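One chain of protein is taken out of this complex; the other chains stay put.
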Amino acid sequence: MSLAFLDRLLHDDATAKLLGTQTTLDAMLRFELALARASARHGLISDAARLAIEAVGSSFIPDLQKLTEATLKDGVVVPEFVRQLRSVIGDTHEKSVHFGATSQDVIDTALALTLAPVLDLLHLRLTAVDTKLAALQEKFAATPLMGRTRMQAAIPITVGDRLSVWRRPVQRQIETLDSQRRALLILSLAGAAGTAEKFGDTIDAVRRDMATDLGLAVPDFVPHADRARMADFAGWLSLTSGALGKIGQDVALMAQTGIGEIALSGGGKSSAMPHKQNPVRAELLVTLARYNATQLAGMHQALIHEQERSGAAWTLEWMILPDMIEATATALRHAEALLGSVERMGDATVVA
Amino acid sequence: MSLAFLDRLLHDDATAKLLGTQTTLDAMLRFELALARASARHGLISDAARLAIEAVGSSFIPDLQKLTEATLKDGVVVPEFVRQLRSVIGDTHEKSVHFGATSQDVIDTALALTLAPVLDLLHLRLTAVDTKLAALQEKFAATPLMGRTRMQAAIPITVGDRLSVWRRPVQRQIETLDSQRRALLILSLAGAAGTAEKFGDTIDAVRRDMATDLGLAVPDFVPHADRARMADFAGWLSLTSGALGKIGQDVALMAQTGIGEIALSGGGKSSAMPHKQNPVRAELLVTLARYNATQLAGMHQALIHEQERSGAAWTLEWMILPDMIEATATALRHAEALLGSVERMGDATVVA
Amino acid sequence: MSLAFLDRLLHDDATAKLLGTQTTLDAMLRFELALARASARHGLISDAARLAIEAVGSSFIPDLQKLTEATLKDGVVVPEFVRQLRSVIGDTHEKSVHFGATSQDVIDTALALTLAPVLDLLHLRLTAVDTKLAALQEKFAATPLMGRTRMQAAIPITVGDRLSVWRRPVQRQIETLDSQRRALLILSLAGAAGTAEKFGDTIDAVRRDMATDLGLAVPDFVPHADRARMADFAGWLSLTSGALGKIGQDVALMAQTGIGEIALSGGGKSSAMPHKQNPVRAELLVTLARYNATQLAGMHQALIHEQERSGAAWTLEWMILPDMIEATATALRHAEALLGSVERMGDATVVA
Partner (left out) sequence: MSLAFLDRLLHDDATAKLLGTQTTLDAMLRFELALARASARHGLISDAARLAIEAVGSSFIPDLQKLTEATLKDGVVVPEFVRQLRSVIGDTHEKSVHFGATSQDVIDTALALTLAPVLDLLHLRLTAVDTKLAALQEKFAATPLMGRTRMQAAIPITVGDRLSVWRRPVQRQIETLDSQRRALLILSLAGAAGTAEKFGDTIDAVRRDMATDLGLAVPDFVPHADRARMADFAGWLSLTSGALGKIGQDVALMAQTGIGEIALSGGGKSSAMPHKQNPVRAELLVTLARYNATQLAGMHQALIHEQERSGAAWTLEWMILPDMIEATATALRHAEALLGSVERMGDATVVA
């Protein structure tokens, strides 16, 4: 829930769209189509059924109102989604739709599919932040700056010294994004209780084909109740926003009246004091870092995922993870703009 | 950020509306109008200015797009809101708009104004949950039930014993809502740095009049950087969802196949197993309780509100508090429905 | 777990003793003695049994090694504690020891008993902090200070303005301590599953007598699985450390080299830079506030206390609450010392 006028301050349109309702429904449909193709190839459903599902799939538009009502009842959107899809496909082939799959297969795979471009976006933005940091190093690396520890002047350093400390964690997050990609972009196809009981000997082949079709990897574990990848990704997000929060905190301290170690263009105005230049984006980086740090605890509470599927723990992920992703993407956007607005850094009066 | 089909599962329309963009903008305008009236009465602005502000105020429709853009720059919507309001009022009286106030006065007072009906809604829903619990006590209090400690059968109790433990915290939250009301429904009018420097000796009278006008109380402290009431309200919200989370956890355990200590109508379906009856709302109560418990940490991090106003800490409240309120309202709605769906409780075969 | 050389930095001897092993074992014994007296008075155990228990009780020294071993097995110290107590009392009256009570009655009541002097200590320290703040107001209230919002100079205020914002939350915590006292200092006597099944009609009288004996109140609810008072107390602790954290953050910012709005005596040294004066206690107040804010989430997770007693949730309280209490007591000690070390506040060059 958010106020519309906070949209650009605390939210991110691009991310919201990539993780939005339509994108998610499309990804769910992609799962069902890929399942139909792989199942047909391995003789689990007829080729006629596959053709019927593919024919309908491309034009299937679910009834959102009914999905919403049914989700309240079922706790997950998939049963009604499948019901609607079966209904348009008709009696003859309806049993072939969603063959052998369970709700969690659809939702978790759809999440993987929607995350792929999200990770690309995060990569792009991390790189943009890194580029801005490189540009600042180019311009200001040699300028003296008072090194400060425990919020007291310590010894003179250079702007370049501080920028290096800002930059390394950003680069590290770029480097570690690949392992997140490998962990997250996986197929879930494990059936009602994780045993893929409907597939018999074909399960490996079906999974391999579906994964290829969807551009995902096949995990070497049953992903339903093993949520480490989600908690670990949340940690990665918080490491990212934390790296930016450190930059934001430093900038806010450097920009203090009476310190003046940085000059920013375009700071925020005050309604009472038109003369002020507030380092709004620097503060926001702190806010977003503290937000993600807070949320991370909830994602780790959701590791205690009982039995073969926990409605409670799984739903907790739905409440927290998208907001963490958006907070991170928003922080990256603000970081890029903030660093791009730096007009001056350092304090030429500092003598080493 | 949320998927549309989760709207009824994880969200609450009524709360979203009460805390929404339009309601908030209306409340901000109410602040400015009440300020103009009180300032005019005490000679701080002219009566002509007051009349001009009142005349325009009733029909003022801010430009949301511009508000959104400016909020990104200023970190808060108020400067642009005031600029637009001044612009429609015209040069003659523009200085009289927002006289002596600061952004935080407007936002925090607007929050108080929007919270008033939210607290009423929470009260109504708490009472509805309490009524359902009373009805269950009426029906099932005497039915035996196995008391369970450390997840093991202990000694026989009755359904009434367990219902009492569920009910008392709900009633306590009804009782303590009044003190939340007193703490939250207050006027903020303290100016640029908390000293109300533009008001001179009139400040007490202006505050009293504005508060009366708006149906709020005048606090005996400067509310800008003293955020205890927000953190404490967040605690109240989490105590509420926690009380319901305990009920949800108990219901989910009672409903287990093989335990069967409760029968619910209308449980959720599975996409793979149409025979299942999932206790979806019971699980949701656990989810929402764990969500709020997680968020609470962030609201308490925001207590460390530096100097006269912290952009970083204040904005963190904006990110967390509305979602906690909505989670609580949603939990109350699900609790009422869950308790209303109980068809049977207890285990008649238990012998004391 | 803590390093010995951090004892005075991060710990508090007085609190550690008040909540320590011996104090807790003493309180557990007080519970058993008061239970014996009340049970005998109402005919539940014989007077001879009471005399035997009282005779032994005053000199009973449990075998700590055996308690520790048994606690690992039982999850709680009480069964072995009672076994040892019964063993010294002998066969004749052993059944009269711990009559009708359960482990949670003993532990929770013992906690209430140990908390009573802890709350007194917190009250004393809060008052000491308030006194220091009053003294600073006496000395520096009129000195000018630059008011700062969003970490930028706003308009001139006085030291008194800022001190008022520091002081009010401290006073509020003093005021609200009474309601914590009422909520926390209660008797738990509810038996195996909360129904006090062994006491019959005498339960009200037994509770009343025991409570009087122990200086506690009788709650109007079954306290075993209703943990709101614990979570709410944790919130109060975090509000307290949060109020001090705000002071600490402000002091650290005021003490910055180049700002110099406060002068402190006796700041910490650096191993590399002997000239530095680090505002160590100011930083610690921030640390302890962020620590408690973090912990609070765990105490609220423990609200989801399933059935008649949750081993998992109850034990989580044991892990978190004592550390929160100690962090708060430590913060109060540091706050008093920090405020007592202020030699100068404000900036005489600021002109309103």
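For clarity, chains are labelled A, B and C in written order, and residue numbers in each chain start from 1.
Note that a contact is a pair of C-beta atoms (placed from the backbone, for glycine too) under 8 Å apart; a residue touches a chain by one contact, two chains touch by 3 or more.
Bear in mind the structure is a predicted one, so any value in this text is a computation, not a measurement.
One chain is not displayed; in the complete assembly it touches the shown chains A, B, C.
Across A:165, A:218, A:263 or A:337, the residue that sits in touch with the chain not pictured is A:165. Interface note: of B:97, B:196, B:297 or B:313, the residue touching the hidden chain in the full complex is B:297.
Among A:49, A:203 or A:289, only A:289 touches the chain left out of the display. Within the entire complex, the positions of chain C that touch the omitted partner chain are 1-11, 15-16, 19-21, 24-25, 64, 67-69, 71-79, 82, 98, 101-103, 106, 191-192, 248, 252, 266, 268-273, 278, 280, 283-284, 286-287, 290-291, 294-295, 297-298, 301-302, 310-313, 315-316, 318-320, 322-323, 326-327.
The chain not shown here touches chain A at positions 75, 102, 147-151, 154-155, 157-158, 161-162, 164-165, 168-169, 172, 192-195, 197, 220-222, 224-226, 228, 231-232, 235, 238-239, 242-243, 245-246, 249-250, 253, 286, 289-290, 292-294, 296-298, 300-301, 303-311. Residues of chain B in contact with the chain left out of this view: 146, 148-155, 252-253, 255-259, 268, 270, 272-273, 276-280, 283, 294, 297, 301.
The definition used in the following text is that only the chains that are shown with their structure count from here on.
The geometric centre of chain B is 29 Å away from that of chain C, both derived from CA atoms. Chain A and chain C have CA centres that are 39 Å apart. Annotation for chain B: residues 75, 102, 192, 286, 290, 294, 297-298, 301, 310-311 touch two or more other chains.
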